[in-house]
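As you look at this complex, bear in mind that one protein chain is not there, while each of the others sits in place.
The first chain written gets the first letter, and so on, giving A and B; residue counts start at 1 in each chain.
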């Protein structure tokens, strides 16, 4: 009990709470600017944490990352520019709602689901971190291969419109992911002699090019100053949240569970989680045809999954010192520096540090509610500022955002070229979101496949030799066959029906 | 006539001015903030080392030292940026061991000779890790298993193809007269994925620096059989050295040091060298390194240059033997 009180006093003091508040403002800013990422924000905090105590230092990181992931959805909703690959899953959904004048409603439910997902993930972290980490450690190249294939398949499955176009868009992303030094052979591929391309293509400039540049070209190509997002005075942040929660609480719990589980896997993160959760949501929904047209249900599925994935990533980080994503990779360094070495012993420590850490997670997530609310209200600026002023400003943010990833002009070139290709694809009704997922997961699929083949001497059956691997593999194959199976079933029923006539 | 005088006057004064500026550049160096280029991503071990030494350097030099990450191309981009900087002492870089490997692998033309060495600040020797429940109790068991495995039947990992731990481990096998094609190196993106593969039973041994394996060792999932160093590491006194076990003097590991572009002024180098040594000795730096478990090793400009030279030859040979030379 003393430990618990000690832990609480480490968090509930003016310094820590102030840090959490300031970090959440920083997180909102970084998340809302296209091109700045949560990972980058956390890396910038590291030198500051040198001067802080352990708990405020960790609080700053937790708050900034959680806040930035949510804030990425604000430009996503208003401008159709997603902040992270995870939010690319449902950017179409929330932008469609914004067009109907329901931007605040979309962001409100998003915020509540994000907070719920974050806290849900924390509770899992507190209760079953050690056993969950054991499960995560069972995942090897075979399992990661299937999981990534499952994520990719979901992106086609959930796309609206032509499946062939979604498939081609996905492959475009996968092709971009093969650029750079091949991990297996060390050979450069599609680098055209540019050293900057050897590390591969970062998804940030690509995402900016695909979504933002695309929007800018359409704006300057049209004569209209009219916004395609309307203001509706009855649109309120939280008013409809209780209704939605009553209807979709199952989606929220399911999304959070999927998010935490996948987030806890060191080789898979919030992005796969959001897409799979969205895909599962669509598959099980009673209103499948509503998905993609501005449907709250899809936002609930995916936004609860990506925030719980952020918490889930801490599971292997705390238990084994193995990062669950790029943010926890930085966190582990900070933990060591503060003498709080990750490992099973971290849960047995007697100074209340670990309780303080858990409490930080909960306070940071709760802090999202007021700060996020203020940010949503403030984001009315996107609507109030005339497009002719807003659009040039966005363009400049895009340029410096693309540059900021590697401090390299090559990334601005990349944004430009991909943006032009994406524009051509978009006017021909190709969906963009699968390409982002293809870029993020293409490498995961390839590297794990190659690595598995290398160690088994090219034995393809090894993908069905481990229990978890078999389960995932069967799930993927069922998903692929589901359109055929459904067709066959309908056919069979029709035949029966006509026979009975 | 008048014009000429003015011209001549201007010429004279500009000569004097440049001379003055030149001497003051050395005497008052540094008079504005410095930039330290890091060739790896923000948040990693190299980045943290750079930021700490930058902070210690600031105290010595009385000027800000701004860390700038230039990532990409397995270190090529950042190291290239270092050699292309103006040699005025205001842009330095934190060079890593990749300087000695990249050009052998055919990724770039730059070599250690393109730099002005200032001082080495860190050295991490490779460790050899296996899963805690693996049948190999000690280094002898492991080497025997590798010797008697069918060709290419022993799986190892730790870095990407041609990464420092790949080369260091293969070099050790060569040193022990074990043919390199006895093992198959499964490339991985960094040490963490290799550690999970090791624990999940996907591979048989991992070679990384010991600090990178630390949390898994402390979690009881992984054991370190040996470290390739002349004496035991202060942070890990239980891990025996290869010298004790197999009497090997083979030593190849990951170093980090501060460098500048070619053609720097000798006085500026001397100023920096002295400041860097003081920064290296500072509590800020030493405390950080021991917290993280990173190895500390100091070499002054000359010794650092020699070390790079020697390491370059050794690594070139290994790259050749592994068949990655380009």
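Methods note: contacts are C-beta pairs under 8 Å (C-beta built on N, C-alpha and C of every residue); 3 or more make two chains touch, one makes a residue touch a chain.
Keep in mind that, in the parts below, contacts and distances are computed from a predicted model.
Only one chain is not pictured, and the protein name UniProt records for it, out of "Formate hydrogenlyase subunit 5", "Tripartite tricarboxylate transporter TctB family protein", "histidine kinase" or "NADH dehydrogenase", is "Tripartite tricarboxylate transporter TctB family protein". Touching the missing chain, out of A:276, A:296 or A:412, is residue A:412.
Annotation: of A:238, A:403 or A:480, A:403 touches the absent chain (contact as defined above).
Only one of A:174, A:229, A:280 or A:476 touches the chain withheld from this view, namely A:174. Across the interface with the omitted chain, chain B contributes residues 35, 66-68, 152, 181, 184, 323. In the full complex, chain A touches the omitted chain through residues 36, 40, 44, 162, 164-165, 167-168, 171, 174-175, 178, 182, 184-185, 187, 189-190, 213, 216-218, 220-223, 225, 386-389, 391-393, 395-400, 403-404, 407, 409, 412-413, 415-416, 419-420, 425, 428, 430, 442, 445-446, 449-450, 453-454, 457-458.
Definition applied: only the chains that are shown with their structure count from here on.
Mean C-alpha positions place chain A and chain B at a centre distance of 33 Å.
By the touch criterion stated above, chain A contacts chain B in their complex at residues 39-40, 42-44, 46-47, 50, 137-141, 181, 183-186, 188, 195-199, 266-267, 316, 319-323, 326, 329-330, 332-333, 336-337, 339, 341-345, 406-408, 447, 451, 454-455. Chain B meets chain A in the complex at residues 41-45, 47-48, 51-52, 55, 67-74, 76-77, 80, 105, 107-108, 155, 160-162, 184, 186-189, 192-193, 195-197, 199-203, 214-216, 218-221, 288, 291-293, 324.
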